[in-house]
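Just below is one structure, and these are the notes that go with it.
With one protein chain withheld, the remaining protein chains of the complex are depicted in position.
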Amino acid sequence: MAKIKVVHYINQFFAQIGGEEKADYPAELRVGETVGPGLAFAANFKDEAEIIATIVCGDSYFNENLEKAKADILAMVKEQKPDVFIAGPAFNAGRYGVACGTIAAAVQEELGIPAVTGMYVENPGADMFKNHVYMIATKNNAAGMRGAVAKMAPLALKLGKGEPVGASAEEGYMPNGIRVNFFEKKRGSARAVDMLLKKLAGKPFETEYPMPNFDRVAPNPAVKDLAHAKIALVTSGGIVPKGNPDHIESSSASHYGEYDITGVTDLTEDTYETAHGGYDPVYANQDADRVLPIDVLRDMEKEGVIGELHHLFYTTVGNGTAVASAKAFAAEIGRKLKADGVDAVILTST
Amino acid sequence: MHICTVTPISMTVGANRIVPAIAIPHPLGNPALKKDEEKALRRKIVMKALEALTTEVDGQTIFED
Partner (left out) sequence: MKLEMGYIHIKDIRFSEESRIQDGILYVSEKAVRETALEDEKLKSVSFDIARPGASVRITPVKDVIEPRVKVEGRGGIFPGIISKTDTVGEGKTYALKGMAVVTAGKIVGFQEGVIDMTGPGAEYTPFSKTLNLVMVCGAQEGIEPHEYEKAVRLAGFRVAVYIGELARTLTPDETTVYETCGLKEGIEKYPELPRVAYVQMLQSQGLLHDTYVYGVDAKRIVPTILSPTEIMDGAIVSGNCVSACDKNPTYVHLNNPVVHDLFEQHGKTLNFVCQIITNENVYLADKQRSSDWTAKLCRMLDLDGVIVSQEGFGNPDTDLIMNCKKIEAEGIKTVIITDEYAGRDGKSQSLADADTAADAVITGGNANQVVILPKLDKVIGTLDYITKIAGASEQTLHEDGSLEVELQVITGATNETGFNKLSAR
């Protein structure tokens, strides 16, 4: 099998050109050369990959001439047609870290060539780019070179070969917001006991799932004139016309339904049901108004409490459905409701 | 506005106007009640929801009885 072709990016310091005084060194392509940390990568690759070119650039030059440096380096990488691009590792060098993150992400996004970089978790480049490109967590200085290369090189090989990449804990990259399954060495209960013993002893432990931050939106102003307002119903309780005509899944819904309720004054056992697989469906199947209160809203419409009930309702199944899918449904439903002149929405969930 | 049983989830995910419901499988009903009582209960919850929609709020608010 042909060797994986690698292009490696490093700064002026690791190219042994000089320190801060040489940080304005412009981007330079050295075809066929393996420089500085590249030697450690080459040793780690054995016969599986070779560094076909090294790109050297001063840290100040890169950051002060960002657009030009980026464009120049992208052109150099493109010309070399590597299978994978490696930048750094940058350890705790701030400008170097930002340069590595910037260029690695750009190579991946603009050239479609997979990339990997590495740096210390507190390097400003880490927060900026860890969700854009695989970023190995390293020590905070070059004494950690061996450890950094030992993780970056195998990951680069996997990316170069197009093999699946494991979870962050296995591969050593910083968590990037994408949850990946893998098999641990111990079963979950034993890991729980270990974690509890550490927590009790006041020793450091690492949670397997850091708590997320959910979005917040500013509240909309109140509805001023209810008697003339158009109210719409939306539900995640899975209420659908009998037979579930659009086949909304009982769990992990991939889509939502839009149904016309013109002339419908009451949901009955014969006409509506729930597609939701996460709660006891008996009550909703008997009388779907228990989830989607169309009967009382029709009464209120007649009495003039509200202006009108929108003739369409929107429904999906909120059971194991990914937040990202729910968000996408909501955005689309929101646009439709707005276009239809709806003033307010009642969202019911189970 | 959001009608739901598990209001803590509604708070966590960020709804601004929240009205508590009866139970997860029947948020706007109670099968133990007679048909007309159940509908009256449902109307009460929907009225509460409309009250929420016509009330100015400056942050997440649960509209309880």
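Every chain is named by a letter (A and B) in the order it is written, and numbering of its residues begins at 1.
FYI, a residue touches a chain if its C-beta (ideal position, glycine included) is under 8 Å from a C-beta of that chain, and two chains touch if they have at least 3 such contacts.
Please read these numbers as outputs of a predicted model, since none were measured by experiment.
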*Could you list, sorted by label, every displayed chain in contact with the chain left out?*
A, B
*Which residue from A:Ile178, A:Val217 or A:Ala331 sits in contact with the chain not drawn here?*
A:Ile178
*Which residue among A:Phe41, A:Phe62, A:Tyr279 or A:Tyr314 touches the omitted chain?*
A:Tyr279
*Return the single residue from A:Ala143, A:Leu200 or A:Ala331 that touches the missing chain.*
A:Leu200
*Residue touching the undisplayed chain, where the options are A:Met211, A:Ala227 or A:Ala331*: A:Met211
*Can you list where chain A touches the absent chain?*
167-170, 175, 177-193, 195-197, 199-200, 205, 207-214, 247, 249-252, 254, 277-282, 318-325
_Absent chain, residues of chain B that touch it_ = 5-9, 12-13, 20, 22-25
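Assume only the chains that are shown with their structure count from here on.
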_Can you work out the whole-Å distance between the CA centroids of chain A and chain B?_
33
*asked:* Applying the document's contact rule, which stretches of chain A touch chain B when the two form their complex?
replied: 214-224, 226, 229, 231, 237, 279-284, 286-287, 289-293, 295-297, 299-300, 305-306, 344-350
*Where on chain B is chain A touching in the complex?*
1-5, 12-17, 21, 24-29, 31, 38-39, 42-43, 45-46, 49-50, 53-59
